[in-house]
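Just dropping this structure here.
Here the complex is missing a single protein chain, while all its other protein chains stay put.
After this line comes chain A, so read on.
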């Protein structure tokens, strides 16, 4: 299944400056593997040594934060938008 992945500025050195790229996979884990095949090294920036999403990376599948869904097992249906966003801010008020 083909999905679109939005790439944050900090990772665009891997995608030749592209802010959005295509990837394949039925789950987030598969999408990240597909992404890494096309842009080697990018997955290691998103996952820590134990293979979990880094603490300061937020990944959304559609509008859902994957931490509220299935994490790396979150399904990524055809045409889904996946967004990778550094987990800053929160400084509301």
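By our rule, contacts are C-beta pairs under 8 Å (C-beta built on N, C-alpha and C of every residue); 3 or more make two chains touch, one makes a residue touch a chain; residues count from 1.
The criterion applied here is as follows: contacts and distances are computed from a predicted model.
Asks: One chain of this complex is not shown here; going by its UniProt record, which of these names is it: "Biotin carboxyl carrier protein of acetyl-CoA carboxylase", "(2Fe-2S)-binding protein", "Threonine synthase" or "Methylmalonyl-CoA mutase, large subunit"?
Replies: When "Biotin carboxyl carrier protein of acetyl-CoA carboxylase", "(2Fe-2S)-binding protein", "Threonine synthase" or "Methylmalonyl-CoA mutase, large subunit" are compared with UniProt, the left-out chain turns out to be "Threonine synthase".
Asks: Tell me, which residues in chain A touch the chain that this view leaves out?
Replies: These residues of chain A touch the chain that is not shown: 6, 8-10, 19, 45, 54-58, 60, 63, 65, 67-68, 83, 85-93.
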